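One structure follows; several queries about it will come next.
All protein chains but one are shown at their positions in the complex.
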């Protein structure tokens, strides 16, 4: 019943009628908001990178790790204080795509399932949303690395 | 646009650093923000030929149009070349580094070059050059500092 092709004429007719009343996502507005908020988050990240380069013994290469950790820490605080979900509703992809969004996905699930205890609740559900990001992130990294290795062996690059 | 970027960076840095301890702002503190054009320096063997050599190296590197700031430090063993790449040329960072290494090694086959585009290495190099103006700063200390910079450069992740 779910595939478009399997719909009865009655259902298709209703779909057309319903579409007329449906509120559309304001795509352009969402894009602009995502651009600004995402950019702002990245500017903060850049500032933190410079902070680590200036005041600690980190190079541009190595400052990435502490920067990511700091950003996730900030997003953890914002999630805990209930600010990040409002930011997410405003910014959409702007706050979901940077690493803070990943942190938010992990932390919100952990907070949510705290009532089911630490082992079955927090432990079992923490990666409910982020788990697929980790799985497919690692898998696609593996595939890309494999292709690159083969290309190097064959002398293409 | 470039000026605004610079201002924004400066602002975030000021925010992060607060007031510096002695209130004296040196070139190395601002090496990230402005073009410093530090003079090439030598550790040990302050001979005329060696001085000419480092100055030539600096001129040769500065001729590359993708760069805007170069710091050269030479000790008896290694020659450190730290440089800053123009913002839009940062896409070609790897190519620039390759070309530079090739050019330097062809021109000065006897020298052992350490080439880096990392901001941190640049800041450290400028700091070293400043410290060497102080007569109390011995060549031994300078050599140690240079080795530390080189070690930092080779550190990955």
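Lettered A and B in written order, each chain numbered from 1.
Just so it is clear, a residue touches a chain if its C-beta (ideal position, glycine included) is under 8 Å from a C-beta of that chain, and two chains touch if they have at least 3 such contacts.
Methods note: contacts and distances are computed from a predicted model.
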{"item": "Missing subunit (named according to UniProt) among the choices \"Stage V sporulation protein AD\", \"Oxidoreductase\", \"Ribulose bisphosphate carboxylase small subunit\" or \"Transport permease protein\"", "value": "\"Stage V sporulation protein AD\""}
{"item": "Among the chains presented, those that the missing one touches", "value": "A"}
{"item": "Residue of A:42, A:72 or A:111 touching the missing chain in the full complex", "value": "A:111"}
{"item": "Absent chain, residues of chain A that touch it", "value": "1-2, 7-8, 10-12, 14-15, 17-18, 20-26, 30, 79-80, 82, 84-85, 87-89, 91-93, 95-96, 101, 104-105, 107-109, 111-113, 115, 128-129"}
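We take it that only the chains that are shown with their structure count from here on.
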{"item": "Whole-Å separation of chain centres (CA-atom averages), chain A against chain B", "value": "37"}
{"item": "Touching residues (chain side chain A, partner chain B) in the complex", "value": "43, 46-48, 50-51, 53-55, 57-65"}
{"item": "Chain A-touching residues of chain B, taken from the complex the two chains share", "value": "8-9, 12-13, 15-17, 32, 118-121, 123, 152-153, 155-157"}
